[in-house]
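Every protein chain except one is present and positioned as in the full complex.
Moving on to chain A:
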């Protein structure tokens, strides 16, 4: 059976491997235009192109494409408003950018042979950017009061240092869980798809040999229908993970933007 992890290998595209290059500040790096790079570039162009297309001839009564764009926009605007509150509009561009880019990469993974969001490096970048943004906004907006985030006023005084310590570590774990959730979901789904697709091929090869091998045919048919069903599920997961990333970004931003006032 084919190796189900082979699809996650980052390889330079033919003719675009530039080898070892010495850059001014970074030093010597292996420069290449890889399949991961290509998938992300296509996702980027798709997002820009799609929103350019649907908003260029904007009408009061939206057409089909414009309705899709407006629904996506309205959905993220809605969650930013309902979670962060009045200041939600200020952080909406970041949340919407992250959402559309992750959504495009997740969905492209189902059409191309490579999923950019199944690379730990890609999802870790998103997780770290979000975490740093939350910390920087928190310190800029609240100053040293930012540390009040780890001082639970609702707990009894004796328990506060303990609960605060736990809060602190769970705060530090946020980029890790953001990263691993997206990475694990995309990777797990694609591994499962590949494993069942491998069953179809190997059981089909058994049946082709004849004799008792024909017993493999029902298994191959079952695997094929499972692959179809899993592909449908993967479309749901692709959307859901982008949505969950956006919602969690809003929740984390809300923690520091509205620090102190519970609303």
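In the analysis below, a residue touches a chain if its C-beta (ideal position, glycine included) is under 8 Å from a C-beta of that chain, and two chains touch if they have at least 3 such contacts; residues count from 1.
Here is the rule we use: contacts and distances are computed from a predicted model.
**Student:** One chain of this complex is missing from the view, so tell me which of "Sigma-70 family RNA polymerase sigma factor", "Isoquinoline 1-oxidoreductase, beta subunit", "ATP synthase subunit c" or "Urea ABC transporter permease subunit UrtC" is its UniProt name.
**Tutor:** Options "Sigma-70 family RNA polymerase sigma factor", "Isoquinoline 1-oxidoreductase, beta subunit", "ATP synthase subunit c" or "Urea ABC transporter permease subunit UrtC" considered; the missing chain's recorded name is "ATP synthase subunit c".
**Student:** Quick one: say which of A:49, A:63, A:188 or A:218 touches the chain that got left out.
**Tutor:** Of the listed residues, the one touching the omitted chain is A:188.
**Student:** Which candidate, A:40, A:79, A:193 or A:238, sits in contact with the chain we can't see?
**Tutor:** A:79
**Student:** Check the options A:72, A:128, A:163 or A:180 and report the residue that touches the missing chain.
**Tutor:** A:180
**Student:** Tell me which of A:32, A:147, A:244 or A:259 is the one touching the absent chain.
**Tutor:** Of these options, the touching residue for the absent chain is A:244.
**Student:** Given the full complex, what residues of chain A touch the hidden partner chain?
**Tutor:** On the chain A side, contact with the omitted chain comes from 5, 79, 82-83, 177, 180-181, 183-185, 187-188, 240, 243-244, 247-248, 251.
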